[in-house]
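Take a look at the structure below.
The other protein chains are all here in position, but one chain of the complex has been omitted.
To keep things simple, chains are lettered A, B and C as they appear, and every chain counts its residues starting from 1.
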Amino acid sequence: MSTEKKEALKQENKSFLRKELEDLMSLDLLRASFAEFLGVMFLVMYGVGAGLYHETLGTKPSSVHIAIETGFFIAVIITTLSTVSGGHVNPAISIGFLVTGGITLSRFFFYVCFQVLGAIAGMYVISVVSPVEMHQENFGVILPGTNVTDVQAFVCEAYITFLLDFAMFSFLDSGRSDMAGSVPFIIGILVVVNVFSTWNLSGGCMNPARNFGPMVIHAAYDKAWVYWAGPMIGGGLGAFIYDRIFSTRSMLRSGGS
Amino acid sequence: MSTEKKEALKQENKSFLRKELEDLMSLDLLRASFAEFLGVMFLVMYGVGAGLYHETLGTKPSSVHIAIETGFFIAVIITTLSTVSGGHVNPAISIGFLVTGGITLSRFFFYVCFQVLGAIAGMYVISVVSPVEMHQENFGVILPGTNVTDVQAFVCEAYITFLLDFAMFSFLDSGRSDMAGSVPFIIGILVVVNVFSTWNLSGGCMNPARNFGPMVIHAAYDKAWVYWAGPMIGGGLGAFIYDRIFSTRSMLRSGGS
Amino acid sequence: MSTEKKEALKQENKSFLRKELEDLMSLDLLRASFAEFLGVMFLVMYGVGAGLYHETLGTKPSSVHIAIETGFFIAVIITTLSTVSGGHVNPAISIGFLVTGGITLSRFFFYVCFQVLGAIAGMYVISVVSPVEMHQENFGVILPGTNVTDVQAFVCEAYITFLLDFAMFSFLDSGRSDMAGSVPFIIGILVVVNVFSTWNLSGGCMNPARNFGPMVIHAAYDKAWVYWAGPMIGGGLGAFIYDRIFSTRSMLRSGGS
Partner (left out) sequence: MSTEKKEALKQENKSFLRKELEDLMSLDLLRASFAEFLGVMFLVMYGVGAGLYHETLGTKPSSVHIAIETGFFIAVIITTLSTVSGGHVNPAISIGFLVTGGITLSRFFFYVCFQVLGAIAGMYVISVVSPVEMHQENFGVILPGTNVTDVQAFVCEAYITFLLDFAMFSFLDSGRSDMAGSVPFIIGILVVVNVFSTWNLSGGCMNPARNFGPMVIHAAYDKAWVYWAGPMIGGGLGAFIYDRIFSTRSMLRSGGS
């Protein structure tokens, strides 16, 4: 390695560190992390709340009830928080921003920590405001469907989160001029579709923090890897592949139209 | 207190009074109040109408039927009345505008009165156009679910209305330039989500006027505090906290990005 | 009456007649009427088709199935035909345009005739492409619910079509600058709401042509007045009242804000 190359690399590292430090010390990061905390807290309160029913006297909410609740909530929370924190409310979205250079590593860690804390807080609130007769076994946890193996559920979580990140980074592609209407709403209906398409397979979670909150309350972590690895790998890959192969930037580079 | 300060305060009070009086004497306030009356009248006719079914020969409308009816109605009525009255049709929205300085105190009182009167009128109309076989016990009133305590329902109503106002004032934040598509539609799907998420808990009312109309017809006010205090406190807080901590204005003040 | 006044009236009548004649002789009216024919033909094929199920082996489609089909179809057909005919596909919309001066009397009559013919054609097509086992009694006709009187159903049809026209003319008010996103979509979700809110009362028809097609096939006209008078009176009034009291034009005239 020549001295110039070494020097350039050193410069780059320096600028990497400076970027990280600047972000870490900004007041903005704190407010954004707090927003992520609030967002996931509400997401868990809403998502778990929507599934509650009285064991003997009630009727189980339908798949349409749950899927539309989940997707429309995401549309709303992104629209609400996008100018504060970006409205990720999901580590599998944050990892997409990380791998495409949209956020610093420090911000990624802050966001994920606050998202997980928010999920635990939300699970606590929903436990308190609902009667114990509605706390079914595995209360609040999304699990693989009947006869579905852990590996099958893992693959399902991976591919729905792959499409979630792939599509989202396509919508946010700054080189596109054809986007019209509300982008968070289209992300929201993608979430609806993801829940419907894996309803009896993995349950359509695609958000490790959302499922981790209930798991902490139950102290039951045997399926944790499925709902962490699936979304994180799928989501990270989806964002990366869109960015490198299909983004307007990458198409210009390779001379496509 | 120095004389200057006293003088400034006096000036401010004077301008407060002048603003109130000017608003009171405008023809516009009357038309706007009438629009709020009409809006809530339809809201109750529609909301209560959607839940009706024949006790013995019919099928109970599903949660999806009710939730989508409620949310899409809100999207429509806001779009319809926004240039006339703002399309609040809900005291818990009006209180949000009051605490953030969007409307005068006089207007707040006028709106709430006309909203309540509209709810009573709407309840009367729907009673007349539907057969008595469809008038179940508690006909038209939203009540806490099985085993849900009043305090639990109060907290649920508070937090869903907190998010309603918080999100709405984020959407209306004049410092944001990233909003695209129909804002009333996003508010409407938030209402859908609110109904779904507390369907078996508080029933997802978030509008004190809407529930008060049926209560007046039944002369049954024992749960009235739940559906007045929950939305008014939650909604007021949501609007206030967004305005002071997360609005683009407040972020500029504290030097955030 | 003074001679000047008589002369002015004569001039006005002349210009009224000229306007009518010009419209009558335009090729555009023919194409527009044909588009209205096609639109209502599809509306009936779709609306009646959505409700079909096998009497003994099938399941009756839910209210959500029917309501969303109806409303989303309206959103689509308005978006498709708006530059051709305006995409009324409903005499109760056409009457709104008539009373607010949006279309000529000749065009109104042409549209309504072609809409009714389209409904009959559509009913014929759907009869042919579906097995007789799916042709329930009253196949395709919307009727009042159990125990609902004709007068009650008439009032329901009147008020949902009142809001349909009232809201639509508010959305189309050229003095408004706050509309964003797709207007036909908001009209579509209003139709969803109308169907949900009168599902067990009048059935949520709001379109005289749509219900007249099936009635012609059955030659059963005893409820015809309910589904003609309700929407035509309600719709006409809704458009008129918005135009005269709440439109931006009327507000400017009376000095409101």
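One rule holds in what follows: a residue touches a chain if its C-beta (ideal position, glycine included) is under 8 Å from a C-beta of that chain, and two chains touch if they have at least 3 such contacts.
Just so we're clear, the structure is a prediction, and the values are computed from it rather than from any experiment.
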Notebook entry, point to check: Which one, A:Leu30, A:Cys113 or A:Ile189, makes contact with the chain that was left out?
Noted result: A:Ile189
Check: For the chain left off this view, which of C:Thr79, C:Ser106 or C:Thr146 is in contact with it?
Finding: C:Thr79
Next item on the list: Write down which of A:Tyr46, A:Phe97, A:Phe114 or A:Phe166 is the residue touching the left-out chain.
Entry: A:Phe166
Margin query: Considering the complete complex, identify which of C:Tyr46, C:Phe109, C:Tyr124 or C:Phe240 is in touch with the unshown chain.
Written below: C:Tyr46
Check: Hey, which subunit B residues sit against the chain that's not shown?
Finding: 64, 181-182
Item checked: Chain not shown, touching residues in subunit C -> 26-28, 31, 35, 42, 45-47, 49-50, 52-54, 57-58, 61-62, 64-65, 68-69, 72-73, 75-77, 79-84, 125, 128-131, 133-134, 180-185, 188
Margin query: Touching the absent chain: which residues on subunit A qualify?
Written below: 62-64, 67-68, 145-149, 152, 155-156, 159, 163, 166-167, 170-171, 173, 176, 178-182, 185-186, 189-190, 192-193, 196-201, 245-246, 248, 251, 254-257
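Convention: only the chains that are shown with their structure count from here on.
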Notebook entry, point to check: Any idea how many Å lie between the Cα centroids of subunit A and subunit C?
Noted result: 43
Checklist line | Gap in Å, rounded to a whole number, between the CA centres of subunit B and subunit A | finding: 31
Next item on the list: Two or more other chains in contact with one residue: find those residues in subunit B.
Entry: 62, 64, 68, 180-182, 185
